[in-house]
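As you look at this complex, bear in mind that one protein chain is not there, while each of the others sits in place.
Now for chain A:
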Amino acid sequence: MATAAATQTKNKSVLWDWLTTVDHKKLAVLYLIAGTLFFVKAGVMAVLIRIQLMTAENDLISGQVFNELITMHGTIMLFLAATPLLFGFMNFAIPLQIGARDVALPFINALGFWIFFFGGLLLSMSWFFGGGADAGWTAYVPLSTREFTGSGMDFYALGLQVSGFGTLISGINFIVTIINMRAPGMTMMRMPLFCWTGLIMSILIVVAFTPLAAGLALLMLDRLFMGQFFIPDYGGNAILWAHIFWIFGHPEVYILIMPAFGIISEVVPAFSRKRLFGYSAMVFAVILIAFLSFMVWVHHMFTIGIGPITNSVFALATMTIAVPTGIKIFNWLFTMWGGKITFNTAMLCASSFVPTFVLGGITGVMLSMAPVDYLYHDTYFVVAHFHYVIIGGIVFGLIAGLHYWYPKMFGHMLNETLGKITFWLLYIGFHLTFFIQHILGLIGMQRRIYTYMSGQGLETMNMVSTIGSFVMSAAIILLVVNIVYSAFTSERITVRDPWDARTLEWSTPTPIPEYNFAQIPQVRSLDPWFYEKVHGDGKMKPSEPLKDIHMPNGSILPFLMALGLFIWGFGMVMINMDVPTVVTGIVIAVGFIMTFGTMVLHSKEDHGYYIPLERVKKIEKEVG
């Protein structure tokens, strides 16, 4: 049985291998590729938006197309770019950091990826069927109901429903992995902070994506089956949507920032050559932030008119979040304080994250003052605020993580000179684009307007902002160039630990064998790898003898199941299109049967296979 399995892995074609893989390291790469594609797509939209706003009374893009661009930009960036890119790093690093051979549920892991991916495709299909979604990423009713918007919003409701389900099951998989799969000695309070933030993010996904699923279902029923939830004529209530959306929406911003916090907490200690300052305070702070993030959603609805008492309560709750966030900021600063800092690209991104994120936090506290929010709300001030936290926080975190883990993932470094130029272009371009938007907002420029009149003092600042966005685009193009360039010119890395870092992923050989650890390590301290380098013999102590290693089989079922959901979703959208009902019914049925049929197929037992001991020994000799 064992030898059969070993030859079996050899004969697969490359494409089949990637479609059927359940290996967390390969899924990480798939997440990064898919996330990057969506990121580039939404980035192009952003540049188009900025070009339209470059000059006053510009008529390059119509109001309708502009609405589609801002909606799709926001939706794609949050759900289909930032989330999968973060999932990519989580998939790669978390099992390694806790000393596991794979995630807890490899099949679910693959399923989550493919469902997210096909959900994203479904949303993107809208361009070919009458235009993208156009009611803003927040899809406020009644604007987003059947009366005012076309099939774009149907694609929005179903695409997000499908991709959200993928995100949900991936989140569950991470929770189970972190709780059940830790190596011996890896107690919760010895876990790297990236695992902690990953855990908290996943818990937030379970409790926040489910109200979103409910809300999207209501929207879909309203649009496709004439439900009466939101339209006042028959007793519906428009504020209901705002509540449901923001009960999801505010935790969502923390879902995204948490893993970025984690990346920063890995990169800063590694390149300051110091352990993370205040580890337990950091853990406490992320838990507190996660808890508070469910108490503040009404700060997005201050101007809806809920009343002064509610507004005050939620304003106070919102301000409270600044406290644990402040704890984190100071801990990063104290980690750097007195450290031997190496300013490579990863560290430049990580350290510049700190002041940029502080600026976003400060505008956040400003926005949380309900009475003044009447002034800021729906202006460019808000746009500036959330881009400071999202780009200054998440994107810088992602680029730091990319440069940090790249050698482990791909076996070579990214070019440092190009990397540093990328960083500076991005940093300067970012502040050029968004700092000035604070002022634009304060002097009264509304968000989501497709043009503005001349002679109101808006031209120069908008021009500056657009130029900044060109600089940012140059940075992203350079990053892609760097990836290609480095693939051809960078030296192969064979050492385990090119950064002299602290956590377990650096104790594995490069390239990492498919089973990660030949022997599951015994963890003796926080920063276990660093501990063994200083107090031990520079090798992890094994917690088990060398033996045959059990591995899960790959499977095409996740791909098919997700494809089925895609077909089902498309059929649902067809309900509102000009096609015969029979056709619609058939498409829906095909998708439905495909999904549930593969589910039934999956109930067949699959016990995986074993990599025999001799092969493990041979691989270890080759890479060691």
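Everything that follows uses one rule, which is that contacts are C-beta pairs under 8 Å (C-beta built on N, C-alpha and C of every residue); 3 or more make two chains touch, one makes a residue touch a chain; residues count from 1.
We adopt the following convention: contacts and distances are computed from a predicted model.
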Looking at UniProt, which of "Cytochrome c oxidase subunit 3", "Xanthine dehydrogenase family protein subunit M", "Iron-regulated ABC transporter ATPase subunit SufC" or "Molybdopterin-dependent oxidoreductase" names the chain that isn't shown? "Cytochrome c oxidase subunit 3"
So which of A:38, A:79, A:196 or A:209 would be touching the chain we can't see? A:209
In the full complex, which of A:175, A:276 or A:523 touches the chain missing from this view? A:175
Contacting the left-out chain in the complete assembly, out of A:35, A:119, A:150 or A:227: A:227
Of A:95, A:150, A:552 or A:569, the residue in touch with the unshown chain: A:552
State which residues belonging to chain A touch the missing partner chain. 104-105, 108, 168-169, 172-173, 175-176, 179-181, 206-207, 209-211, 213-215, 217-218, 221-222, 225-229, 233-237, 240, 244, 247, 549-550, 552, 596, 600, 603-605, 607-608
